[in-house]
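Have a look at this one before I ask anything.
Every protein chain except one is present and positioned as in the full complex.
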Amino acid sequence: MARRSIPTAIAFFFGAMMVVNYFVPWGWFSDRANQVQEWGLIVVAFAYILGALNVMRVHGHKIQRKEEDWRFSIVTIITMVVMLSFGLMPEHWAIGGMERGSPFLWMFDNMYVPMMATMYSLLAFFIASAAFRAFKVRSLEATLLAVTAVIVMIGAVPLGGILLPGSMELRTWIMETLQNVGKRGIMIGVALGAISTSLKIILGIERPYGRD
Amino acid sequence: MWELLGIWIQVFLTLAIFSFLYRDNPFYKFAEHLFVGVATGYWVVLQIRNVLIPNLFQPLFGEFSDPWLVIPLFLGLVLFMRLSDKYSYMSRWGMAAVVGIFSGLAIFGFGGGDLIIQIRSNVMPFIDTEAVQAFTQKAGVITFLNILSNPIFIIGVICVLFYFFFSTEHTGALGVVSKIGIYLLMISFGASYGNTVMARISLFIDRAQFGIVNWIPTVIIGILMIIAFVVLAITGKVDPKKQF
Partner (left out) sequence: MPNGLDKPETTLEKIERMDRRIVFLAIAITIILPLIWPLGLPIGVSPQVDDFHEAIESIPDGSVVLFPNDYDPASKAELYPMTVAILHHFFKEDRNLKVIGLGLFPAGPPLLQKAFEEVAVDQYGAEYGKDFVNLGYKEGREIVMASMGESIPQTFPTDFFGTSIDSLPIMQGIKNYSDIAILVNVSAGYPGTKEWVQQVVSVFDVLMVSGTTGVSAPEYYPYYNSGQLAGMLEGLKGAAEYETLIEEQGIATSGMDAQSLGHLVIILFIIAGNVLFILNKRNKNRDRGGRF
């Protein structure tokens, strides 16, 4: 019983504080609500550290059981430990801190940045291949989608203005009006859904943090 | 010296990830695992240095200014109970706090920021006199389309919402309304697709610019990698015909 009711009570307390703060945004109560918000950002930070522990555990298991590609898992664990050590060293040490020139930022600039940027840039190739293979105009709906996409693409670039004069203005009109209608509809729909889900969570009807 | 080494490492890692386009291979796997290590390490350091130290440890243990902070410390620590079998239920206390705050903020965020203002913005005159005036001054396709904007918004949003919400059978006149709703949504998705293509192309432009600026290491490492692939193919460790 307590297992079930404690998290529900906690969610209610924290959620209700936020809601009431909108109605009573002054004085003592507002200070308390703000304090509670601060607590929230601290708890989420812990969740990230839990996530990192999990990554370590998964790769540790892989190495232990010598699963497929276990040698690469050693790379993950070593770099994680190196990054953590450099990052958590005090600033006044020669190789500590996060200033430019520190080993921590050097690893960020020369490893994290290029790899993440490149991973996402692979999507340029996959979207090109999808355009060729999967973008088939089979119905009126699909045609509308394809025609809009083409106008938006051509109107977005300088070449469009040369190949199809007026395409930039047409794109602007589509973005501001024709496509915006659908987006506004979705936005209103999503807002209604989000409000009702949030109310359900605060009142304990829905419990996304887990149930017994 | 470190800067130069950095450039070469950047080039190697960039090409290692691009090699995935040819097929899955050890270079890519190495880079992928390296990335997970660097990224996870980086995130934890930032959480500790930018969040936990200034907002929790310093005021709680350094200045003793806010004893109430033991509450989030406790709620944060119980999250780790997830790793235990017996006490994993306690980790929900921390999650419940976070979910509760987000829900509370979402009600007014979505209500005040999206729902009310978007409905209010859609209440507009059916005929936009300014647009009509602009059209009479300069008749053209765009000025004509601008006259249609208000009616399209007013009728269109109703059609889209109708398509979403009404569970009655969409036949007859109601069928037409919901059909218009679908068409407008398709146009909306088309615009999103067009912009997604734009974004993806930009992502590759950035990497290509990087490769062109640093063309010497790119060419050298690129050639070495191709040689490695040929060797791998000859020794039978990689099948060049197989993709991913």
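As written, the chains take the letters A and B, and residue 1 is the first residue of each chain.
By definition in this document, a residue touches a chain if its C-beta (ideal position, glycine included) is under 8 Å from a C-beta of that chain, and two chains touch if they have at least 3 such contacts.
Predicted, not measured: the structure shown is a model, and the values here were computed from it.
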Contact set of the excluded chain (shown chains only): A, B
Residue of A:20, A:74 or A:128 touching the missing chain in the full complex: A:128
Touch with the omitted chain, as defined above, among B:112, B:125 or B:175: B:112
Footprint left on chain A by the chain that the document does not show: 18, 22, 30-31, 33-34, 37-38, 40-41, 44-45, 48, 91, 97-100, 105, 108-109, 112-117, 119-121, 124-125, 127-129, 131-137, 146, 149-150, 153-154, 156-163, 168, 172, 175-176, 179-180, 183-184, 187
In chain B, positions touching the absent partner: 21-22, 39, 42-43, 46-47, 49-51, 53-55, 58-59, 101-102, 105-106, 108-110, 112-114, 117-118, 120-121, 188, 191-192, 195-199, 201-209, 211-212, 243
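In the analysis below, only the chains that are shown with their structure count from here on.
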Chain A-chain B separation of Cα centroids, rounded to whole Å: 5
Of chain A, residues touching chain B in the complex: 3, 6-8, 10-19, 21-22, 35-53, 55-57, 69, 72-73, 75-84, 87-88, 98, 104, 106-125, 127, 131, 140-142, 144-153, 156-157, 166, 169-170, 173-192, 194-195, 197-199, 201-202, 208-210, 212
In the complex, chain B residues that touch chain A: 2, 6-7, 9-10, 13-14, 17-18, 20-21, 29-49, 51-52, 55-56, 66, 68-69, 71-73, 75-77, 79-80, 82-83, 89, 92-108, 110-111, 114-115, 118-119, 121-122, 141-142, 145-146, 148-149, 152-153, 156-157, 159-161, 163-165, 181-198, 200-201, 203-204, 206-207, 210
